[in-house]
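For this depiction, one protein chain was excluded, whereas all remaining protein chains were kept in their positions.
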Amino acid sequence: MAEDKFFEDKFFNARVSYDADFDPRFAPRFAEIATFMRAPYRPDLREIDIGVCGVPYDGGATNRAGARHGPRAVRDLSTLMRNIHHVSRINPFSLARVADVGDARLNSLFDNASAEKDLVAFFSRFAEAGATPLTIGGDHSITYAILKGVVRQGPVGLVHIDAHTDVLGPIQGVRFHHASPFRNAIEDGLVDPARMVQIGIRGSHNTSEAWEFCARHGIRVIYIEEFDALGVARTVEIAREIVGAGPAYLSFDIDALDPSIAPGTGTPEAGGLTMREAQGLVRGMRGLDLIGADVVEVSPPFDPGTNTALCAATMAYELLCLLAEARARQA
Amino acid sequence: MAEDKFFEDKFFNARVSYDADFDPRFAPRFAEIATFMRAPYRPDLREIDIGVCGVPYDGGATNRAGARHGPRAVRDLSTLMRNIHHVSRINPFSLARVADVGDARLNSLFDNASAEKDLVAFFSRFAEAGATPLTIGGDHSITYAILKGVVRQGPVGLVHIDAHTDVLGPIQGVRFHHASPFRNAIEDGLVDPARMVQIGIRGSHNTSEAWEFCARHGIRVIYIEEFDALGVARTVEIAREIVGAGPAYLSFDIDALDPSIAPGTGTPEAGGLTMREAQGLVRGMRGLDLIGADVVEVSPPFDPGTNTALCAATMAYELLCLLAEARARQA
Amino acid sequence: MAEDKFFEDKFFNARVSYDADFDPRFAPRFAEIATFMRAPYRPDLREIDIGVCGVPYDGGATNRAGARHGPRAVRDLSTLMRNIHHVSRINPFSLARVADVGDARLNSLFDNASAEKDLVAFFSRFAEAGATPLTIGGDHSITYAILKGVVRQGPVGLVHIDAHTDVLGPIQGVRFHHASPFRNAIEDGLVDPARMVQIGIRGSHNTSEAWEFCARHGIRVIYIEEFDALGVARTVEIAREIVGAGPAYLSFDIDALDPSIAPGTGTPEAGGLTMREAQGLVRGMRGLDLIGADVVEVSPPFDPGTNTALCAATMAYELLCLLAEARARQA
Amino acid sequence: MAEDKFFEDKFFNARVSYDADFDPRFAPRFAEIATFMRAPYRPDLREIDIGVCGVPYDGGATNRAGARHGPRAVRDLSTLMRNIHHVSRINPFSLARVADVGDARLNSLFDNASAEKDLVAFFSRFAEAGATPLTIGGDHSITYAILKGVVRQGPVGLVHIDAHTDVLGPIQGVRFHHASPFRNAIEDGLVDPARMVQIGIRGSHNTSEAWEFCARHGIRVIYIEEFDALGVARTVEIAREIVGAGPAYLSFDIDALDPSIAPGTGTPEAGGLTMREAQGLVRGMRGLDLIGADVVEVSPPFDPGTNTALCAATMAYELLCLLAEARARQA
Amino acid sequence: MAEDKFFEDKFFNARVSYDADFDPRFAPRFAEIATFMRAPYRPDLREIDIGVCGVPYDGGATNRAGARHGPRAVRDLSTLMRNIHHVSRINPFSLARVADVGDARLNSLFDNASAEKDLVAFFSRFAEAGATPLTIGGDHSITYAILKGVVRQGPVGLVHIDAHTDVLGPIQGVRFHHASPFRNAIEDGLVDPARMVQIGIRGSHNTSEAWEFCARHGIRVIYIEEFDALGVARTVEIAREIVGAGPAYLSFDIDALDPSIAPGTGTPEAGGLTMREAQGLVRGMRGLDLIGADVVEVSPPFDPGTNTALCAATMAYELLCLLAEARARQA
Partner (left out) sequence: MAEDKFFEDKFFNARVSYDADFDPRFAPRFAEIATFMRAPYRPDLREIDIGVCGVPYDGGATNRAGARHGPRAVRDLSTLMRNIHHVSRINPFSLARVADVGDARLNSLFDNASAEKDLVAFFSRFAEAGATPLTIGGDHSITYAILKGVVRQGPVGLVHIDAHTDVLGPIQGVRFHHASPFRNAIEDGLVDPARMVQIGIRGSHNTSEAWEFCARHGIRVIYIEEFDALGVARTVEIAREIVGAGPAYLSFDIDALDPSIAPGTGTPEAGGLTMREAQGLVRGMRGLDLIGADVVEVSPPFDPGTNTALCAATMAYELLCLLAEARARQA
């Protein structure tokens, strides 16, 4: 296989040189600047297929903050990843031009509406350049801005893996917060609720507002209890049937995982997914026409052992494989 | 639903005031004094239905101490909980008058017999006031004192979820220790071994004393291996059959959970329950005639990521839902 | 001494009772609900002299968040404190009616101007009730709101112990942020820059704006290097001379301490004060006419060993002694 | 049962004496010098059946180091173990003479070939003395040295539980590294690939070299995905069929476990085994003709909560039960 | 120098052998069983000069427990120590026969009076064998038992470095607790208060009982504030003058250090000694006629970074140098 050449030609068995041929992806995992998977840093979106970006923002959090530190921590742990997937044998870097495009930049640390505006502008550039975004959050409010930036031709389908439905309305007059992205997206016509599935939902509430919104809009909610009964394979079937063949987006909130696995998050809910289940769910989405994906709500200050960041990097790699294949199909 | 009004009327969308109407349960989760779920603090038991209390005591531990810090840590994390259960839709606060009644007070830091006496007196007050105790330990010795305080009319049934059988005899002449509560309770006629089930039991021993005690008294022990084979639903059926319709108590030792989930405990045993299993087991006990419940052996000094306290708070909330419904039925 | 009776009469050597006489301050340090030093919780300010309050807010932070969790963590560690100071022999509880008045409540999680308004209203109530506030932050923006709420008759003097001068102007159009409180207070006439001293200042900047503001307004800045040369005693003399006899406020930013001592803070600067120095500085302010004090910028998510919260609780106790004596003098 | 006498005769209920009869295995778990399970320290191999040893070496690691600290941490946590297995009721100490024989000693901290030579010599002493080694690593390179030391009569079977196949060739001219032990062993005729099974394999690669080596040599690789589908019982059947009745070795790499359970390891791969699964797998190997076993790749610097060391100690105890029974059969 | 031969002859540059000549003190610091400084384990006291022992007991603690784990953690970190002191050039192992004699054994986990009795018996054996004890605690109550065991001919002098005076009377009827050792020792005539000095004392109290006891008995208390003014050299002079030439004991409570240095302790008090100060104080006691010493109150569950155990091991090594020199003088 072509990949073998990497091993032979690159770092482990070749002489070190300092010219342009060096590829840090093949250096020891602790070495080199921590871009995502040590992919090249290319802020210019025009010559890439998939742009991995960070959104160091948690202004939409209602409980613990800290997701502003998510992108850097996930980049750090992502250097443990290797290129070829052991199940699908996809090597995303051989299917698509993948770069780390850096972090979204915000004009305000304090104002949610301003952040929303800046993020929409940032992600609009992906649509304009024809690049697919793989985003590392940041709190979940950002998914609405991503969708607003990249969805151009009618609502898309949505695979939403999370502990929470995130369909609340404005809180204290603010619409752009981490519990509202999907309500916002549905209200704006960016997501088709009939092509939307939520998996892993759980946890107590103070009101039934969210549950009622989902019912009213016909969103298919697979609570963790139903998921437990269905298993991964059947859940995947249901999800694929709902989302269908059209363009779709996948949003993975790290709090979908059990907090023993992913403690570093803003709103932990005991009783979540295992990593094997989460990997099975995402791999099951292979072949969907994905236009983007994200991993959000990683809060490193609550992640003393860094396993949350490791899981987020792992899920981002799983998503990168799907996005690369989708790009290759689209090409 | 009535609960919706909380959201509209209370903190998130209403003007702050400093009068008596403010309900801290609806404040952001990091705010306000950390009573259990930020319920009101009411040391007087006479006007409440369910009294959540702490027992900051670990004088009965034979291995690691630290459960003396359990109540405060669980109270802290309990403020992440919300009111309405997402499966049962029970809101315990709408079914019963729930208060945090503070900690049990002990005349001695050093003397196990004195602690036992004080705890029995403390829990007798619940029986006298007609209040149901939901106790946060503290090491497991306290469950014997709780039962001695609250059981007034013949032995009760017991659902015991734990890694250990806790039926040893006196150690070094002391009867009130954390490996003996259920032997003590059976010997005192507080628990009916024929209506008792133990779930999650595992781990090596130095003698077969405990295993033999259980066999001799006909206690149904569902080791973790049998549980693994049975699954949650069938285990629940078996347990309900054993416990039956009469008054029963539920004791949840946090070390029933796998130590990767609940490291903060005195005697961790690898290979335990997941939270989804634990939640399934407890929810399966809905409808039992519960007269009280506890969550014990949370040792915060061994819980650097606070997930043990989060799980304990979550299980206490699950138990609170059952107790509130039981109270509503009894009323 | 009268205090001896506590020991004899109270928890350690007396029978437990559940009546109103129980004083949790004398319970073992790990027991009971964690109000500040386990003082009584009294949200009504009218019958107290000194109200210890929390401000669970970090919306003004420009770097790491987390100070929203500060009040709860400081309350937790404050239960390690005892009543009589070993140097001054002050017992604040015998000099003044001290209560924990709970947390300030905010109408918005997201809007700095709204938070400012709510905090000013909250602290105005202290002025109206004639109570002295001892505030646990929260980021440093809140000090401006405190001063706006409690300063009624012309500018006050200020002892400001911190790594940063906190005199920047608006950032991104927002005036109420954690680097601006003293500029805001000076511009509003709440603090007299000629009666203001800053101790412990250090750290690199991107501009000279802050240094120039201090110079322009004649604020006496004792950088850590000058402090090192002067020593505690001489620094105290200088500070007292500047602040003089009039009403004064003391603001202690926990990042004044070296980050090896207080890692749990939003903007750590290596090379700070030791606790012995900090205690010496605060004790040196005994006798000033203090109208309030605060300890701010404690960020528990960055405080794995809890030493930051312990130091904050210790400094709050030191300040409580000064405030209690000031109240006794004023009475 | 005989074991009961321990309880009656030994520490818990007997008078302390300082003579030779004291058995620290029955002391409280936190007491006494931390040999493995507080077994006697006997560096002389001639009078023992099973020698538990440490290899404090990580010179073969290609990613994170730290396994040099593994033996001490596992010994520390092993004192939580008790003697009689709750499922098999095996007491290894009653079946075999078990001792902690200390650590292997290395002439060089820096040279892999020298370390290999010293380790082979160290483990040859087991073969010469007729003792069975139970080894606590150290990185996985050491398994090759163990096999080279103890395998004397033709290749053995191998049960290999791991996230990685560990069949790479030399890296940078070095053959003795932690990704090569089983290739080395096969190439040297120490392991029969037809009697070898790998369980739990997963994770991305930069080349297909390892996958191809396994295919070429007919090694049965049960990826984590296949394991998930098969379940523990069926996997055990397959493994037993492959390994058969002849002499066999069992190597347990702690990174087979999910990193949420065992974060303290050099090359974590999300999506691994649970402890219940790992225990089930190892218990399923009961009756195999085991000539030795190891637990490797425990890296305490990455194990802040010590759960990795606890799991490693637990697995070592499970293996000790199998080895003791095998010895008893062989005798 | 003779010591050089160790380096040449021993581990680093010599061939490994498994005979009796191997000295683990010269192995890499992470290797070998963790006895104190990897000295030989010799429970028989008759052929040694100095016996390092552990007391895994915290039954006398009134606040946080955990000192039961102290001996093992200090032993672990003590393997970082080397033999020759860089200031005094003392090599304790060349001056005296030093062994790790293991842990004191207790008949009861629960009963303070029983523990006292067992400890007195344990330490009496030192007096009988003519061995000097260097003890690793355990809580501070044990110092009273040590003194009771080893002091045979009239009261001794005492150098007491601590945050607390530890001269309280019985609590709740119990005399053997961690706040009473020196009152007990004085009342029993084991310590001469006129030859006693306390250094580093600080922290608030609930009563003036302790301060008054010291004053009444003429104990010289050097509070941390006075120490700060005096400096190490002058404090040493004062202490030496008080203690004089007769037999003396040195007790070092790790909470004398600032909690930023030694967080792992039961009753932390902010504002303590630095390690340089502590080392200066202990080194200043060179030449005293020391009959024993201890380092107590190390609580590993509160020591996530292990610096407390490192400091305790370092102080124990400093004390070992003094004790070895004292033995050499006495011989």
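All chains are identified by letter, namely A, B, C, D and E, in their written order; residue positions are counted from 1 within each chain.
The rule is short, and it goes like this: a residue touches a chain if its C-beta (ideal position, glycine included) is under 8 Å from a C-beta of that chain, and two chains touch if they have at least 3 such contacts.
Everything numeric here is computed off the predicted structure, so don't read it as measured data.
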item	value
Chains on display which the left-out chain touches in the complete complex	A, C, D, E
Absent-chain contact - pick from E:42, E:82 or E:117	E:82
Per the touch definition above, residue among C:51, C:259, C:280 or C:300 touching the missing chain	C:259
Selected residue (touches chain absent from view) among D:68, D:105, D:125 or D:327	D:68
Positions on chain C where the hidden chain makes contact	62-64, 171-172, 201-209, 211, 223-225, 228, 258-260, 263, 267-268, 270-272, 302, 304-305
Where the unshown chain meets chain A, residue by residue	11, 15-16, 18, 22, 27-28, 30-35, 41, 43, 54, 56, 68-69, 71-72, 75-76, 100, 102-103, 105-107, 109, 118, 121-122, 125, 304
Absent chain, residues of chain E that touch it	1, 3-4, 6-7, 12-13, 25-26, 28-30, 80-87, 89, 258, 260-262, 274-276, 279-280, 304-307, 310-311, 314, 317
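Everything that follows uses one rule, which is that only the chains that are shown with their structure count from here on.
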item	value
Shortest walk length in steps over touching chains, chain A through to chain E	2
Chain whose Cα centroid lies at the greatest distance from that of chain D	C
Interface residue overlap between copies chain A and chain D, same or different (over half shared)	different
Cα-centroid distance, chain C relative to chain D, in whole angstrom	55
Residues of chain A touching at least two other chains	62, 64, 171-172, 258, 260, 302, 304-305
Interchain contacts (touch definition) - all pairs	A-B, A-C, A-D, B-C, B-D, B-E, C-E, D-E
